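Missing here is one protein chain; the remaining ones are kept as they sit in the complex.
Per-chain residue numbering starts at 1, and chain names A, B, C, D and E are given in the order in which the chains are listed.
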Amino acid sequence: MLEADNLECVRGERRLFAGLGFKLEAGELLYLQGRNGAGKTSLLRMIIGLLPPEAGEIRWKGQSIRRNSEDFRADLCYLGHLNAIKEELTPLENLLASAHLADEALSEDDALDALEQVGLAGREDLACKYLSQGQKRRVALARLVKERRPLWVLDEPFVALDVAAVDWLAGIISGHLQRGGLAVMTTHQLVAIPAGTVRELKLS
Amino acid sequence: MLEADNLECVRGERRLFAGLGFKLEAGELLYLQGRNGAGKTSLLRMIIGLLPPEAGEIRWKGQSIRRNSEDFRADLCYLGHLNAIKEELTPLENLLASAHLADEALSEDDALDALEQVGLAGREDLACKYLSQGQKRRVALARLVKERRPLWVLDEPFVALDVAAVDWLAGIISGHLQRGGLAVMTTHQLVAIPAGTVRELKLS
Amino acid sequence: MLKIIFAVIGRDLKLAMRRQADIVSALFFFVIVVSLFPLGIGPEPDLLRKLAPGVLWVAALLATMLSLPRLFADDHRDGTLEQLALAPHPLGLVVTGKVIAHWLVSGLPLALIAPVLGVQFDLTGDGLFVLTAAILLGTPALSGIGAIGAALTLGLRGGGVLLSLLVLPLYIPVLIFGAGAVDATVSGLGGEGHLSLLAAMTFASLGFAPWASAAALKIALE
Amino acid sequence: MLKIIFAVIGRDLKLAMRRQADIVSALFFFVIVVSLFPLGIGPEPDLLRKLAPGVLWVAALLATMLSLPRLFADDHRDGTLEQLALAPHPLGLVVTGKVIAHWLVSGLPLALIAPVLGVQFDLTGDGLFVLTAAILLGTPALSGIGAIGAALTLGLRGGGVLLSLLVLPLYIPVLIFGAGAVDATVSGLGGEGHLSLLAAMTFASLGFAPWASAAALKIALE
Amino acid sequence: MIYWNSFADFLHMGGYGFYVWGSFGVTALIMAVEPILVARNRKTTIARLKRQLRAESRTPTE
């Protein structure tokens, strides 16, 4: 479903990688590896279409993501370094607003349920600025609970999470793969994803 | 050397902990544990004197850190969630400026050496905004290479680092302990510190 | 299409309400700047009456401009902007919503309080009416043009001042016709011509600015 | 003691140079605002000459104010401020350095360009001299007072406008005496009294403001 | 003792009626409205706090 051919990435004056390609099918996880500065985040941003590649092409369902970008974006869920939550809003409001803006239907009950699953029960109505680093990350991750789009792109999703939350998230990702979803992910922590095929891609 | 008695922390309307105390001697590491939102960061900020405790006292070398705050700060090195580097400056300039402002003597050679040790050789003259997440963290950590102040307080220092860098940092910390330094640290990643006595403190 | 615009407006207004300070303070800035002038210039009422339209318009312009840097900056910093750019509809629509919300928060209140301030400068009934109408018609153009500047300077340190550098020259026509409308009315020439020019500028900028801003935002996100 | 002040000044100036936009843009803002007024008010030379001191001072004040929110915000956001607060010397010294650097970047250039702008408003030789002197003497007070406001509103969303709400009223005396000095000179009364009051305000605020700001910063860091 | 000849004189205030009564009127208004607002605010606050207290006693948070 997701294919990349001959990608090249140049940042500043450095060529980070060239001639890079991969293919990913339903139910598969692409696990990007590489030391700090290898270009993982850059590659992810190419995949989601925010960073135009120097050379090469990325295709989703056989179509270039440049050309069919709205269709592609309707199938995509991205989670970056940044949490994309508003400090002034409560976790519940954040979750509803982000679903709203991404044109997804999410009922308030579903949202409350998702927040409970990420362990924020009792804090639904506290403005996010009062949450700890890990709790903020959990609000961002709550989006994934009800997310049914096929392609997930996750940039270091485990950062700042405690052990219990890491396990929970690994479970969520493998659930997605089992449902036939695709995922692209980077992380420096070693986390086993209990289901699905894992392809590794090492940048260096 | 570092003692805390009967500390109480209230954030918003929640009492995070109360009656907390510990003692830490030269060569010892205090490893704070607890789930997301347990109050680790809050406790660290109390220890460095930025957050006044609701009740209780913290003493360094037998003196309250409130009263003798300048002496205490001369012995302290803190590294928080945030990297405290300037995006416009190069790694070298950042390192020199932060030493300067903290009233430490650091020669340019020493600084270059430190940057090489954290694996930023060849990037000393690139503005920090062009560095990857992990590389920025490394710039912040470069301070520790030549740091000889006795008390280190580190809030999740391993975040965003790749495996090699995590090992390197563990080495740096144990070197500090071996020289008779003290350290207080939190992390959700399991990292073995090869030397020194480790005391664990679990918040919940 | 309208759904997404309303969703954005709703969210931005909720954020503005949550911060409270936002709405009240933009207004206060306007009021204070307007009151500063007599301080610097002296209290002669005749002089003041002459100055009124110019001062009110310059203050409105500065008040709008002051709130511009945050138009996209907050969303950029916390990563929401990426998410908006990745949503399955054109980014221009989202920006349209943000521009409208910005006007509701920063332009509309100015128009509502302008008559009160105008009275203090001894403006007459007709002049007051045209002043309000001009501000009401002109401020959306300020928000629209400002959005382009805000998007272009997004993420640049020192962007706030750079932004004013880019935007102020483009604001000048609005200023001239806005103040001109009041002047013309006061001197009995009738301000309709000026007002319809203002309206034209507002429509043009509301139609065009969101798409230019969206393009600039995509560049900022690369 | 001086060493740390100079270290801070050095770093802040280097950052300002690196961003470039900073210095040039504060100046440009000043120039543009001053040139906007004739547009909003009309070109009568007599009127303009009367307005000159007021308009120049209000513009200087706004230009200074516009750069205030970033005085501590950048250092706060990236964690540098915590490190400064933890350094083994009083935070007030650090703030003194930052205030001086802020003035060098945002106040001094205004004083240097003011005579050029004054000429355009038809000011005479004496008036020009006093104008420059007044801006030179008064802007450090603006930076000092502004630092308190910037520190108090640090980290508050919508802080930029709240900041102007807090700071502008305190700027009023500087504005009155600054514009008064020029007015008095132009009308032949001699502006020395006003100038010495300005100097007094500057000294008082430079001595006092950094410590008040330091206290406010510690509160913001809690 | 009383200085005024008639009530109309009193209202007229020697030609300054508008200014004097404008001052006294607004002052009286403010001094009447402020306590009412404070009392109202107090009532709503208490009602809200009571509601919160009840909600909390039903669902103990952690």
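Following the convention adopted for this analysis, a residue touches a chain if its C-beta (ideal position, glycine included) is under 8 Å from a C-beta of that chain, and two chains touch if they have at least 3 such contacts.
Convention: contacts and distances are computed from a predicted model.
K.L.:
The complex lacks one chain in this depiction; which UniProt name from "Molybdenum ABC transporter ATP-binding protein", "Dihydroorotate dehydrogenase", "Heme exporter protein C" or "Segregation and condensation protein A" does that chain carry?
P.N.:
The correct option from "Molybdenum ABC transporter ATP-binding protein", "Dihydroorotate dehydrogenase", "Heme exporter protein C" or "Segregation and condensation protein A" is "Heme exporter protein C", the UniProt name of the unshown chain.
K.L.:
For the chain not shown, which residue from D:S67, D:Q83 or D:T153 touches it across the whole complex?
P.N.:
The one listed residue touching the chain not shown is D:T153.
K.L.:
Touching the hidden chain in the full complex, which residues of chain D are there? Just list them.
P.N.:
The list for chain D reads 148, 152-153, 156, 158-159, 162, 165-166, 168-170, 172, 176, 212, 215-216, 219-220, 222.
K.L.:
For chain E, which residues reach the chain that was dropped from this view?
P.N.:
These residues touch the chain not displayed: 1-4, 10, 13-16, 19-20, 22-24, 26-27, 30-31, 34-35, 38-39, 41-42, 45-46, 49-50, 52-53.
K.L.:
Tell me, which residues in chain C touch the chain that this view leaves out?
P.N.:
19-21, 24-25, 28, 32, 35, 38-39, 42-43, 45, 120
Keep in mind that, in the parts below, only the chains that are shown with their structure count from here on.
K.L.:
Please report how many Å separate the Cα centroid of chain B from that of chain D, as a whole number.
P.N.:
For chain B versus chain D, the centre distance works out to 37 Å.
K.L.:
Could you grab the centroid distance between chain C and chain D? Build each centroid from C-alpha atoms only and quote it in angstrom.
P.N.:
25
K.L.:
What are the residue numbers in chain E that touch two or more other chains?
P.N.:
Touching at least two other chains: none.
K.L.:
Check each residue of chain B and list the ones that touch at least two other chains.
P.N.:
Each of 81, 87-88 in chain B touches at least two other chains.
K.L.:
Which residues, counting only chain D, touch chain B once they are in their complex?
P.N.:
Against chain B, the touching part of chain D is residues 4, 7-8, 11, 14-15, 18-19, 74, 77-80, 82-90, 94, 218, 221-222.
K.L.:
Residue numbers of chain D touching chain C in their complex, please.
P.N.:
Residue list for chain D touching chain C: 19-22, 25-26, 28-29, 32-33, 36-37, 39-42, 47, 50-51, 53-55, 57-58, 61-62, 66-67, 69-70, 74, 156-162, 164-165, 168-169, 172, 175-176, 179, 183.
K.L.:
Applying the document's contact rule, which stretches of chain A touch chain C when the two form their complex?
P.N.:
Going by the criterion above, the answer is residues 48-52, 70-71, 73-74, 76, 78, 80-89, 93, 97-98, 100-103, 127.
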